[in-house]
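This report refers to the structure that appears directly beneath it.
All protein chains but one are shown at their positions in the complex.
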Amino acid sequence: MNDFLNDYNQTVHPSLLKSFIAINNKKLAGYGLDEYCKQAITNIQKRLQSPHADVHFMPGGTITNLTVISHILKPYQAVIAANTGHINVHETGAIEATGHKVISVPTADGKLTPELIEPVLFHHSDEHMVQPKLIYISNTTELGTIYSQQDLKNLYQYCQKNRLFLYLDGARLAMALAAKDNDLTLPDLAKYTDVFYIGGTKVGAFAGEMVIFNNLSINQDFRFSMKQKGAILAKSWIVAVQMNELMQNDLYFQLGQHSNNMADKLKIVFEKAGLTFASKPQTNQLFVNFPNQLAEKIIAHYAVDNLGPIDDHNCCLRFCTSWSTQIDEIDRLDRLLQSWLS
Amino acid sequence: MNDFLNDYNQTVHPSLLKSFIAINNKKLAGYGLDEYCKQAITNIQKRLQSPHADVHFMPGGTITNLTVISHILKPYQAVIAANTGHINVHETGAIEATGHKVISVPTADGKLTPELIEPVLFHHSDEHMVQPKLIYISNTTELGTIYSQQDLKNLYQYCQKNRLFLYLDGARLAMALAAKDNDLTLPDLAKYTDVFYIGGTKVGAFAGEMVIFNNLSINQDFRFSMKQKGAILAKSWIVAVQMNELMQNDLYFQLGQHSNNMADKLKIVFEKAGLTFASKPQTNQLFVNFPNQLAEKIIAHYAVDNLGPIDDHNCCLRFCTSWSTQIDEIDRLDRLLQSWLS
Amino acid sequence: MNDFLNDYNQTVHPSLLKSFIAINNKKLAGYGLDEYCKQAITNIQKRLQSPHADVHFMPGGTITNLTVISHILKPYQAVIAANTGHINVHETGAIEATGHKVISVPTADGKLTPELIEPVLFHHSDEHMVQPKLIYISNTTELGTIYSQQDLKNLYQYCQKNRLFLYLDGARLAMALAAKDNDLTLPDLAKYTDVFYIGGTKVGAFAGEMVIFNNLSINQDFRFSMKQKGAILAKSWIVAVQMNELMQNDLYFQLGQHSNNMADKLKIVFEKAGLTFASKPQTNQLFVNFPNQLAEKIIAHYAVDNLGPIDDHNCCLRFCTSWSTQIDEIDRLDRLLQSWLS
Partner (left out) sequence: MNDFLNDYNQTVHPSLLKSFIAINNKKLAGYGLDEYCKQAITNIQKRLQSPHADVHFMPGGTITNLTVISHILKPYQAVIAANTGHINVHETGAIEATGHKVISVPTADGKLTPELIEPVLFHHSDEHMVQPKLIYISNTTELGTIYSQQDLKNLYQYCQKNRLFLYLDGARLAMALAAKDNDLTLPDLAKYTDVFYIGGTKVGAFAGEMVIFNNLSINQDFRFSMKQKGAILAKSWIVAVQMNELMQNDLYFQLGQHSNNMADKLKIVFEKAGLTFASKPQTNQLFVNFPNQLAEKIIAHYAVDNLGPIDDHNCCLRFCTSWSTQIDEIDRLDRLLQSWLS
């Protein structure tokens, strides 16, 4: 089956595998207290220009979101997210299961802004309603769009002013930071969020994400929350070793860029075919509008994500490229599309 | 202070107080196992024409909602509500605090319909999303509107077909059933919901609501949930005795009707003043659009609920009448309004 | 049926009922913002000699415990209780349902001491275990025993030293403070606990308890927690008015004393019959050891709580007196026992 379904369909990047093999004879301390975890922490602190950043290693994205959010909030506090936000839609109520409301806000492009948050604060005025306390954003967003430095700075300053915390879900941070339009840096993330995570699973790791607390008033006893939620691997070093490798020589950003480049070529293929996009193509996810008949042909030949009907005659399909997508996969789709359209 | 703020601003209807005094020398079994609870159960079963209905006594509305909903749902299941629904807005995340997502749906009039629910079911297709399982409606709605018999029947049949449960919040059920436009009966509620509650606090009781399970596949061990949530009063008979009195001689419906009648007179006052309504006036809550200047005068003289701006020049105020509202309160407001407008 | 089953088997003390009737024509603000709640707050602050105490009105004991405890603790923190503690045994896992472990400690007499807590702290050393943070005690305990001033002071100082909070469940505080052996005062409770509650339901109120936070670092936004748990009555004044009446002229303590006096007379009846006690009789609960045959006779004539077998030939029954127990009820039991034993 040809496949543009997701960016986690291949096990592990060869360099990460190699680094993993290299340490296989060592005896190491459990639960994140080993030398490789320490090394990964020092590395990322340097990259962030943030020597006091508090760093933790997690096995996956959903468990990272639920552990971080439930750690920060008091029982009656809520998190605000775009209505397309991963925690609002695709985590089976993981946040609510820890007791907290997700207040969802409709957006044009998957991005939150102070203007979108303002009315939520206005309407949550007393103890008959939840108390909004945390802003959840994703970069890239679930629609493949990205936050500029100014976007993030504005949001963070708004949060500061309104005593809100800002959390950035970086499952696809590599693709965001490697985007053509991007002007955000790792140090910006340290400066303009309270906490964020650097995703590995979608950038060549077989599993693993790295949480970074910049605000040291909200991370106290975080390891208790990790253990309670089952979010701390006995052999945590398997995440740290991969993260070290990803950060070395900027492999992380190269893999993000490769994903984006493949999407960029795919974008041209679709444009050539006269197709349009439901969301601005900026990174490795393309949301393409298809006439129903053409969509059926695609689905017969490709594993892609079908987002359902736009109207009676058209629907939207998501094409996702990854660190392991090959140029001939793009070419094959190009030829196929051309043959159908001619 | 003159007051159209809510329908729970006076302690208890004199008849209920009397019934309460009458039993004050008796020794009674605790936690709902006394003779008055039993009598109230038999009474309501007769009124509902439902001899097997399972009846419980609760101290208030929010705790009723959270106890019923958390009892019925499995951890990954969600409840669908109108976005104006009490559980979605005004219970400080009580449902989420028990672990469940409230999926909210925008509506024109505070009422859910199969057409509004259908897309939610369509989009919740697999285990990456919560599983919608319960429909929450209020009658009267939070906008003062009501469900017709056909409305409720349609919803219930839709739920049956889609393996959903239907729960009706009857905090203001008296006003709904006493509305001019109403054609619903108590036996209809037994037939066309899985579980509902008959509210007392807003209809002359000092506290207390009565939960009725019609679907006996979802109420097993409900008393365990009640005890766990702190929802079962040691002296539960204080609710039952009031419910008995309310049901006797249809006092319940008379108090609902009085509330509605007062609102109806108030409606005429506002219409005379050339004002319009943000929601169709059907029961004891009126949502009135005011020019800002006039609104300020109102607020200076009356305790009312300010729902905020509609546009730059107008805002919406809620006027709520109750079982204890007096006609001269309406007249006074009429005179005042006329004096400001002349 | 004769009845020594509990201390909440009669509706309401006549004085409380009277005060309740007196305000029945007033319009009052909802959710604890009315003048009677304010008055009750001022009253109790004076009695406690604690002008900044933060006071709230709740409908019952279990909901008070779960709301207070879940408000104070972070997700990974636990509460320590005697294994006989109400929250550990008789609240259907109410505390765990809010996410927190109850660490239970065996005791001789239902009372916690620093010596009993010390090993718990010793063994909870890292993030693989919950973090003990709150000490829960009851006065009277569930075994009818009481804390002396020195007991409480020791506990509180131990808590202070170990960064623990101390919470006292006062469901039967009236009986504790009215006990012969008691030397605790209301101001002591303000000084030597972080938070406690004054119980009404078991001392003549038809419902209602009053929570008092002495430590103002743990009560922030408590009304949010109250609303979320369904712990705040729309007509909160019905609790406040009763509390005002109970505190006026020391009625509260008189009712506690009456309960204890009746138990004292009952104790003499049992001693005369040659029976022994499983727990030191100090207040209104007597835990009496009975030969099985005699126990069966008692159970046939009286509603009492059977705590089960002590050994093959004996069992333990709880006799509970209350503010409404009459001396002739004691005399009747005395005559009956004598007739069976002669």
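Chains here go by letter, A, B and C, matching the order in which they are written, and residues are numbered from 1 within each.
Here is the rule we go by: a residue touches a chain if its C-beta (ideal position, glycine included) is under 8 Å from a C-beta of that chain, and two chains touch if they have at least 3 such contacts.
Predicted model, so just to flag it, every value in this text is computed and none were measured.
K.L.:
Where does the absent chain touch, in terms of which shown chains it meets?
P.N.:
Result: the unshown chain touches A, B, C.
K.L.:
Looking at the full complex, which residue from C:56, C:101 or C:318 touches the chain that isn't shown here?
P.N.:
C:101
K.L.:
Looking at the full complex, which residue from A:92, A:107 or A:138 touches the chain that isn't shown here?
P.N.:
If we include the chain that is not displayed, A:92 is the one touching it.
K.L.:
Of the residues listed, B:19, B:65 or B:131, which one is in contact with the missing chain?
P.N.:
Considering all chains, including the one not shown, the answer is B:131.
K.L.:
Please give every residue of chain C in contact with the chain that is not shown.
P.N.:
75-76, 78, 89-93, 96-102, 122-123, 127-130, 308
K.L.:
Touching the absent chain: which residues on chain B qualify?
P.N.:
Contact residues on chain B toward the absent chain are 31, 70-71, 74-76, 98-99, 127-128, 130-131, 221, 223-228.
K.L.:
Spell out, residue by residue, where the missing chain touches chain A.
P.N.:
Interface with the chain not displayed, on the chain A side: 3, 5-6, 8-12, 14, 17, 20-21, 23-30, 59-67, 91-94, 97, 201-202, 206-207, 224, 227-231, 233-235, 237-238, 303, 324.
Here is the rule we go by: only the chains that are shown with their structure count from here on.
K.L.:
Which chain's mean C-alpha position is the greatest distance from chain A's?
P.N.:
So the farthest one, by centre of C-alpha atoms, is C.
K.L.:
If I list every residue number at the interface of chain B and chain C, are over half of them used by both copies, so same, or under half, so different?
P.N.:
Same: most residue numbers at the chain B-chain C interface appear in both copies.
K.L.:
Just by CA atoms, which chain is the most central one?
P.N.:
That would be B.
K.L.:
Averaged over CA atoms, how far is the centre of chain A from the centre of chain C? Could you give it in whole Å?
P.N.:
A distance of 50 Å separates the two centres.
K.L.:
I'd like to verify one number: the distance from the centre of chain B to the centre of chain C, where each centre is the average of its C-alpha atoms, in whole angstrom.
P.N.:
Taking the mean C-alpha position of each chain, the two centres sit 34 Å apart.
K.L.:
On chain B, where are the residues touching two or more other chains?
P.N.:
Chain B, residues with two or more chain partners: 91-93, 97-98.
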